[in-house]
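With one protein chain removed, the remaining protein chains of the complex are shown where they sit.
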Amino acid sequence: MSSESTPALVKGAAGVESTASGGPAPAGPPTRSPRSRSTAAYLRYAAGKLAGAAVSLFAVLVTSFFLFRLIPGDPVKQMTGGRQVSTEQIAAMRREFGLDLPLWQQFTQYCGKALTGDFGTSYQFRAPVIDKIGEALPATLLLTGTAFVIYTLLGIWLGARSAWRNGSAGDRTNTAFALTLYSVPSFWLGLLLIITLSVGIGPIPGLFPTGGMESGSTTGFDRVLDIAHHMVLPVITLVAVEYARTLLVMRSSLLDEMGSDYLTTARAKGLRDDLVRRKHAVPNAMLPTVTLLFVNLGTTVAGAILVETVFSWPGLGGLFYQALSVPDLPLVQALFFVFASAVILMNTLADVIYPLLDPRVGR
Amino acid sequence: MTVTTDKAASPPTDSPRALARARRRQAALRFWRQYRTHRAGLVGLAVLAVIALLALTAPLLVGADSQSVTNAPGGPMEAPSGEFPLGTDQFGRSLLALMLWGTRVSLTVGLLAAFLSVAIGTLIGITAGHFKGWYATVIMRVTDWFLVMPTLVLAIALATVLSRSIWTTILAIGVTTWPTTARLVRAQTLSVESRPYIERSRALGGGHGHIMSRHVLPNVMPLVLAQTTLVISTAILTEATLAFLGLSDPTIVSWGGLLQDAREAGAVSSGNWWYLAPPGLAIAVVALAFTLCGRAIESVLNPKLGVSR
Partner (left out) sequence: MVTRVSPHTLRPGSRLRTLLASGATALALTAGAVVPGNPLAPAPSEARADDGRTTLTVAVAQSVDSLSPFLAQRLLSTSIHRLMYDYLTNYDAKDNKAIPGLATAWEPSADKLTWTYTIRPDSQWSDGQQATAEDAAWTFNKMMTDEGAATSNGSFVSNFEKVTATGKDKLVIQLKEPQATMAALDVPIVPRHVWEKVEDFSKFNNDKDFPVVGNGPFILTDYKVDSFVKLKANKDFWRGSPKFDELVFRYYKDQDAAVAALRKGEVSFVAGSPSLTPAQSASLENAPDIKVNDAPGRRFFALAVNPGARTKDGKKFGDGHPALLDQKVRHALFMAVDRKTIIDKVFQGHAVEGEGYIPPRFSDYFWKPSDGQKLAYDPAKASALLDEAGYRKNSAGKRVGKDGRPLDFRILCHATDPNDKAIGKYLQEWWGEQGIGLKVDCLDNVSDPWYAGEYDLAFDGWSVNPDPDFVLSIHTCAALPSKAKESAATDNFICDKQYDELYKKQLAEYDPAKRADLVRQLESRLYDTGYMNVMAYPNAVEAYRTDHIESITTMPAAAGNIYGQDGYWSWWSAVPAAGASSSSSSDSGGSSTGVLIGVGIAVVVLAGGGLLFAMRRRSTAEDRE
């Protein structure tokens, strides 16, 4: 989603030391990647990354607990919803949800249980939080995963084309188009798509469903088609606002790569331009892009909140928004933890895998 | 800076300060000459100038009472016409007038939030780069950690925690977007501080404050400028997002707020695209203009990036 992704234009891959001035993600972590050729060094490096991730995860757990305690609203009052409840009943409910304990005790209890995957019971749904998340997770993964694959392929392809024809009219149009879509608020794009392609305007008929994930009246292969049909507009929206990031990184790393001597050599050998690009330049330029891919995967999950809201998609984003307005603390905390840890895990994965992929870093 | 105004007006003398000033003026000129060659950057700048002018003159153009509901001139949700070029909202107010008023709010929020974000980022970046040791380690850990926080989720959480007002929006955006700036500024600070003249200044007795404010800050300013323009476009988009989710002050007319109003009134199902399209377009245009300027500045500072001209 655009508002989420804009900083990444300048952010570079999170967790990666940015040295270039705000340019797209630089190639790998020069200051941190293992220069040593030994496996032991790599393992040490990987262990360090994993330990760092563990610390970050714990920090997120702490934040998720304390940040949302600030939300005004007594959860017990919310649960009773204005009905006449005796003081004893309120006390019992407080006990049931552990709200009668001092804050630090609530906190240690929360951390202890979270480690075992128990995030408590949702106030509004009266069901284990982990079950609610389990119900919504597949929908989010389906939507974001599909969009991710498409915008990655699209971004890499267009980015490579653009870099190869750097400065041409094609490059300019390509980049300008991507940047324009990138500046568009995703929810607005989604609403416009609903007006034009779903409700239908003037001569345009309504081609796609207005929202939801399935119509609930189909089974088997028809259900698969039904879900795919519902997915088209949300996926277009996500892809449109997200692919620019991949495009720009791919473009600039390929530009870097094109200055390299070996390319000149390859061309001097008489290889066709297109072949040089496909066989030599693109694979090398892919490396920094891979780092970005992981980061994208992490942020897109949280970034789908708006698109899920606009298209009534039954995923985590909608659940989060719904939980915030109650406020359904256990659910909000757990979702916040899920969103943040998705990013942390993906970043760590990128850090750990990167040296294995880059032949120049080599082991 | 501590330069007095009468000195600033006087012609360059041999004093080191004046020399430095002259050097900076020249650098600025050189910068502008290079910036001018970036067509996209110029387009962005021109668009911004026009929009800023519209925002400043809004009260003259449409009158202060165009936000009043009791004196609304039109019927509810009229289609565009000669009298109301963009139609009317559900109260019968002219959408064009509201758009113009919204420009002020959206730009203000964008600028202030970006300023807050960049200020925090610069402060943290410079200090983390200057003071090494445990301070830098801790502060960069915190930065890293903020960097991985899903920005929107955090901003939504903050906007929910605090009461609904324009300041909440600014704060929510400001405190969630600074880590990128901090990282960039820190890297630049490290490279500036490795230059020999910093060593000399230190030997001559320059304190931490002196080095950071007189030597490092001027050198990271161009980077900060580029960063600011890019953060503004993020901030404007985030403001719209928060308003759209109903997390900003509903009594204030902003572009995101107009989108939220449109959806609440039922513009999507009624096919009233004229209510929905202009605010979103305006957001996209301004965000794009700031991005273009930012990229142009970036490529002037670092030509290797190969931003298309």
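Note that the chains are named A and B in the order they appear, and that numbering of residues resets to 1 at the start of each chain.
In this text, a residue touches a chain if its C-beta (ideal position, glycine included) is under 8 Å from a C-beta of that chain, and two chains touch if they have at least 3 such contacts.
None of the values given here were measured: they were computed from a predicted structure.
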item: Options A:114, A:154 or A:295, residue touching the unrepresented chain; value: A:154
item: Touch residues of chain A, complete complex, unshown partner; value: 72-74, 76-78, 80-85, 87, 89-90, 92, 96, 121, 124-127, 132, 135-136, 138-139, 141-142, 145-146, 149-150, 153-154, 157-158, 174, 177, 181, 189, 193-194, 196-200, 204-220, 222-229, 231-232, 235-236, 239-240, 272, 274-275, 278, 308-312, 314, 318-319, 322, 324-327
item: Hidden partner interface residues of chain B, rising order; value: 68-70, 72, 76-77, 90-92, 160, 163-164, 246, 249-251, 261, 263-272
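Just so it is clear, only the chains that are shown with their structure count from here on.
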item: Where chain A and chain B are represented by their mean Cα positions, the distance between them in whole Å; value: 24
item: Partner chain A, residues of chain B touching it in the complex; value: 40, 141, 144-145, 147-153, 156-157, 160-161, 177, 180, 183-184, 187-188, 223, 226-227, 230-231, 233-234, 237-238, 240-241, 244-245, 256, 259, 263, 268-269, 271, 273, 276-277, 279-280, 283-285, 287-288, 291-292, 294, 298, 301-302, 304-306, 308-309
item: Residues of chain A touching chain B in the complex; value: 1-4, 6-7, 9-12, 14-15, 17-23, 55-56, 59-60, 63, 67-68, 70-72, 166-167, 171-172, 175-176, 179-180, 182-185, 187-189, 191-192, 194-196, 199, 201, 251-252, 255-256, 298-299, 302-303, 305-306, 309, 320-321, 324-325, 327, 332, 336, 339-340, 343-344, 347
